[in-house]
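The complex appears here without one of its protein chains, the remainder shown in place.
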Amino acid sequence: MTDILTIAGQNLSTPMILCFALGLLAALARSDLTIPEAMAKAMSIYLLFAIGFKGGVSVANHGFDSHLILSLLAGVALSFVLPFVAFALLRGLTNLSSLDAAAVAAHYGSISIVTFVTATSVLASQGIDSEGYMVAVAAAMEAPAILSALWLAARTGSGARMDAKLWHEILLNGSIVLLIGAFVIGILTGPPGMTRIESFIVSPFQGVLCLFLLDMGLVAGRGLRGVRGLLGPGALLFGVIMPLVGAAAGAAAGLALGLSPGGLALMMTLAASASYIAVPAAMRVALPEANPALYLTLSLGVTFPFNLTIGIPTYVAIAQSIGG
Amino acid sequence: MTDILTIAGQNLSTPMILCFALGLLAALARSDLTIPEAMAKAMSIYLLFAIGFKGGVSVANHGFDSHLILSLLAGVALSFVLPFVAFALLRGLTNLSSLDAAAVAAHYGSISIVTFVTATSVLASQGIDSEGYMVAVAAAMEAPAILSALWLAARTGSGARMDAKLWHEILLNGSIVLLIGAFVIGILTGPPGMTRIESFIVSPFQGVLCLFLLDMGLVAGRGLRGVRGLLGPGALLFGVIMPLVGAAAGAAAGLALGLSPGGLALMMTLAASASYIAVPAAMRVALPEANPALYLTLSLGVTFPFNLTIGIPTYVAIAQSIGG
Amino acid sequence: MTDILTIAGQNLSTPMILCFALGLLAALARSDLTIPEAMAKAMSIYLLFAIGFKGGVSVANHGFDSHLILSLLAGVALSFVLPFVAFALLRGLTNLSSLDAAAVAAHYGSISIVTFVTATSVLASQGIDSEGYMVAVAAAMEAPAILSALWLAARTGSGARMDAKLWHEILLNGSIVLLIGAFVIGILTGPPGMTRIESFIVSPFQGVLCLFLLDMGLVAGRGLRGVRGLLGPGALLFGVIMPLVGAAAGAAAGLALGLSPGGLALMMTLAASASYIAVPAAMRVALPEANPALYLTLSLGVTFPFNLTIGIPTYVAIAQSIGG
Amino acid sequence: MQTHAAKRVEIIIEAPMESRLTEALEKSGVTGFTVLPVLGGSGRSGRWTREGQVGRAGMVAVICLIRPDRLDALLQSAFAVVERHIGVVSVTDAQVLRAERF
Amino acid sequence: MQTHAAKRVEIIIEAPMESRLTEALEKSGVTGFTVLPVLGGSGRSGRWTREGQVGRAGMVAVICLIRPDRLDALLQSAFAVVERHIGVVSVTDAQVLRAERF
Partner (left out) sequence: MQTHAAKRVEIIIEAPMESRLTEALEKSGVTGFTVLPVLGGSGRSGRWTREGQVGRAGMVAVICLIRPDRLDALLQSAFAVVERHIGVVSVTDAQVLRAERF
C-alpha cells in the first residue's frame, strides 16, 4: 500500500501527468491554448512508431517467447469479453439506453495506446523490464470489442450497420497498421536498426509524450466543459470501477500466461484502458444514433485521467507484488 | 565597445541570425518558401514549453529568490509605463493618428517571447547564468501594456472595445498559459523531471529556434514587401530608438532589483522587445480601426531584427559591464 | 557483385527502406494511415535544412575544393542533356504522346532530393566520405532539365507556356532556396555553428528520414492504386532503365571530375533520380495538358523505389570499385 | 461569357462517413466533387472543434456541381448515406463555365 | 426529393472575432453553423496569408443555414459584430433536406 502511494506520489509529480493536468485546467478555464490538429497527429504517429519499433527490437533481442501467441489470444479474448461486463455494469449503474451502453462498452473492451505508452514509460523509469510483444497484444485488443458491442446493440434491435467496408476500416485503421508495421520493422532490423534511429525514437520520447498529454488534457477538458450534467453519478462511478474490473481480468490473464511483472502491469493497463480514437470512429459509422459526447467524455475525461494518475501506479505495484 | 562589436559579430554569424536573414531574403525575393502554419505553431509551442520548463527547474535548483516578487512587480510596472513613453515618442516622431499610435504603443510595452528566447540562448552560449524566474517576468509583462494603450486610445475618443471577455482572452491567452504552466511544472518536477525530458527540451532547442527564426524572417519579409511606403522615416526611427529607450528603462529596473548580469540583460531585452502575437490579436478586437500592417511591420519587420542583430549583443555587453 | 548484393541486402533491412515498404503496403491495402500534409512538409523542410547545412559545414571544414565550380557545371550539363536521352528512350519504348514524353523527360533530367538524402545516409552508415558541395550540385540540377523538356515540347507544337514568372518560380522555389540557404549558412557558421545545432540536425536525422519515407510510400502507393493499367510494360521498363542510364552518365561525369568514391556515388544517384516535387508543379503550369498521373507514378512509384532498394547500393558499390 | 445552369450541392458530414458519401455520389453518376476541411461547428449535437484531435474526428464539406437534371439522383443517394447521421445538405442554383465537364 | 427553402449565410471574419460572432449567432437563435478555415485573401486592407503565422491571425469563414424568416435577426446580430471589422457577409438562396433541423 505504501508502495502504491509512493509510486502514485512520484507519478503525480512527473512532467507527463502535470502536462495533462495543465491541459485540463487550461481548457476548463477556457484558455485559447490549442495544439494544431496536424501537430497532435504528428505526435501520435511518432509515439505509435516509436513504441512499436522498440517492442519489435526487444523481441529481436530476446527471441520469440513461446508466450507470444498465447498472449495475443488472451488479449483478443479479453477484448471480446470485457464489453459484456461493461454493458452489465452500465445497465446496473446508469439508466443509459442499451444503444448508448453498447457503444460505451465497445470503448472499454478496446484499449488506449497512450495509456499503454505512459505505463511503459513508468516501467522504464523504475527499471522494470517487460515483454516487447506487448505492443502486438495492444494492437490485437483494439478491434474485437467492437464486434461484441455491435452484437449487443443488434440484440436490442438498434440496427447496427456492419459491413465489409467497416471491418476493413477497423482492422486496417492507421494506428493498428503503424503500430504493427513498426513492430515488424523493429523485429527485422533489430539492434542495428535501433542504433541508427535511437536518438530519434528513444531520447526525445518522454518529452513528446509530455506535449501529447498536454493535448489530451486540452481535448478532455474541452469535452468535460461541453457536457456538464450529461454524466450522472452512476456513469462517473462506472468510469472508475470499470478500469479496476478490467485490470483484475488483465491480471488474471497475465498470471495464467506467466508474464513478467512488467508484462503483467501492461496487460492490466491494457484491459483497464478505454479507447478514444479507433472505437469512436467505428461507432460513428456503425451506431450513429449513440451519443458520442457520452462515450468520449467517459473514456477520455474520466477513465483516462483515472488510469494516468491512480490506475497505472496501482497496476504496477500490484504486478510487482503478485507477479514474477 | 570592442566587446559589443565582437559579440555582435559572433552573434551575426550564428545559425539563428542567418536563418532569420535567409527567411527575410527569401520573402523579399518572392520565393514560395513557406513554413506550414501548423509547423510554425508546433515550434512556438515547443519553445514556450521548453523555456518555461527550464526556468522552473532553475528556480527549483536555486530556491525561491526573494527578488521574484519584486521582479514581477517591476516587470508589470515597466509594461504599464512604456506605452506612454512610446506614445509620446510616436507623436513626436511621426504623424500617426492617436489611435494608431496607441495601438503601436501597446506592442512596445508588451514583450516578444522569441526575442527573449534568443537572448537566453546568447547568454547560454557565453556561459552567463540568469535568474530562472525571468520567464515568469516575461509572462507578467505581456498584458499590462494593453491596458495603458486602451486608456490612451479611449482618451482620444476612439471608442476602444474593452470587455470582460477580452480581458479573459488576454490573461489566459495560449502563450501565457503555456509559459506559466511549464514554469510551474518545472518547479514541481525539478531536476528529476529535467533528467526525463532533457534530450527533448534542451538538446534540440537551438536547432528548433533556427527553423522558427527562418519562419519569422519569412513572415517579416512578406510583411515588409506589402507595406512599401507605409512607414516613413519617423516610424522607422521609432522602431530602433524605442527598443533602446525600453532597454534603458529595463536596465534601471534591473539594477535597482540587484539582478545578476544575465538577469539584467534579460530584463533589458524584455523591455526593449515588442509583441507580435498576443497584442496584435487583442488590438484587432479592441481597436479594430487601427491599422494592423503598421504595428505588425514596426514590431516584426523593424524592431525584432534590430534586437536580434544589434540589440541583444549590446544589452548583454552593457549588462556585463554595469551589472553584478 | 557479391558486394552489391551484400549492400543491397543490408540496405533492404534498414528501417528507412522498410518504412517506405510499410507505407506502400498500407496504401495498397487501402489502410486509412495518413501523414498530415503539414507534418510531411515539416519533415521535408527539416531534411532540406539539415542536408544543406551539413554540406556547408563540410565545405567550411575542407576548404573550397577547386572542383566545386566544375562539378556545378557538370551537374547543370547533365540536367540539360538527360531529358533528351529520356525523351528518345520514351519514344522508343512507349507510345506516349510527345507532350507526355517531354513532361516525363523533365522529371528524369532533374533530381530527387530524398533519393540524394538516402544515399548520403547509406554512405554515412558505411563510413564513406563525400564532397560537401554535392548538395549545391543537387540544387543546380533541379531546373535546367525543365528548359530542355519545354524546348522538346515546343518543337512538337504543344504550346508550352513559359514566362518570366514561371522561371522565377522554378529558380526560387522553396526547396532550392532552403537547400542553398542552409548550405551557405553552414559555410558561414562552420564547425561552431554545427556544435550548436548538431543534436537537432544530426542525431534525429535518420529517424525523421524513416517517417518521411513512410509518407513517400503512402503517397506512392496511393498513386499506384489510382493508375492500374495506365503504365504499360514499356513505361515500366523505362522507369528502371532510365535511372541506370542516368547513373552511367553521372559516373562518367564524376570520373572526369575526379570526385571521391562517395562523391561519385552521389553524382550517379543525382543523375539516376527523378524529381517528384519541383518539376511536377512546373509542368502543371507550363504543360497543363500533359497527364500528371503518368509522370508522378513513373517518378515516385517506379523509379524512386527502384533507386531506394537496388539503385543506391549498386551506385555505391560501383563508385567504390571504379572511383578513387 | 456563356454560362450554363447547374446546381451546387454542399454536404457537411462526419469525417468517418466521407468515403461512403463519395462512393455513393460516384455511383449516382456525379462527375466530380471537391472536399473542403472544416474547423468546427455547432448543431443540435453541440459544439465541436477539430483542434488537437488525433482520430478521424470532425466533419468535412463536400461540394458537388451538377447538371440540374441529375439533382434528384444525387440527393437520393446522398440522403441514404447521411440519413441516420448528423450533418446538413443544401442546394443552390448556380451557373457554370465549360458545361461539357458536368 | 422533398427540399425546403432556406438561406445560406457566409461570413468571412477575422479569427480573433470568431467566438464573438458565433456567440452572437447563437443568441439570435440560429440552430447551427459550420466554421471553415481560410488560407488567405485580399481586400481593401491588402493581401494576407496564413502561412507561417503563429498567433490567432487570419480569417475564418462561418457558414450558417437558416430558415428564411430568421434571416433578418441573424444579419442584425452578425452585423453588430462585424460592423467595425474587416470581412464580408453574403447571403444566397438555398434548398435544404431535413427542414426540421433548421
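For reference, chains read A, B, C, D and E in written order, and residue numbers begin at 1 within each chain.
We adopt the following convention: contacts are C-beta pairs under 8 Å (C-beta built on N, C-alpha and C of every residue); 3 or more make two chains touch, one makes a residue touch a chain.
In this text the structure is predicted, and so the values were computed from the model without any measurement.
**Q** Taking the complete complex into account, which shown chains does the hidden chain touch?
**A** Contacts of the unshown chain, counting the full complex: C, D, E.
**Q** Which is it among C:Lys41, C:Lys54 or C:His107 that touches the chain not included here?
**A** C:Lys41
**Q** Mind pulling the chain D residues that touch the left-out chain?
**A** 1, 3, 6, 8, 22, 26, 31-37, 60, 65, 92-98, 101
**Q** What residue numbers in chain E mark contact with the hidden partner chain?
**A** Interface residues of chain E facing the absent chain: 10, 12, 36-44, 59, 61, 72, 75-76, 79, 82, 88-93.
**Q** For the chain that got dropped from the picture, name the residues of chain C it touches.
**A** For chain C, the residues touching the absent chain are 34-37, 40-41, 44, 161, 165, 169, 215, 218-219, 222, 226, 276-278, 280-282, 284-285, 288-289, 291-293.
Everything that follows uses one rule, which is that only the chains that are shown with their structure count from here on.
**Q** Treat each pair of touching chains as one step and give the shortest count from chain A to chain E.
**A** 2
**Q** Return the chains common to the contact lists of chain A and chain B.
**A** C
**Q** Where the centres are mean C-alpha positions, what is the separation of chain A from chain D, in Å?
**A** Computed value for the inter-centroid distance: 34 Å.
**Q** Mark out which residues of chain B touch at least two other chains, giving numbers and ranges.
**A** Within chain B, residues 34-39, 41-42, 169, 199, 203-204 contact more than one other chain.
**Q** Of all residues in chain E, which are in touch with two or more distinct other chains?
**A** 56, in rising order.
**Q** Each pair of chains that touch: what are they?
**A** So the chains that touch one another pair up as A-B, A-C, A-D, B-C, B-E, D-E.
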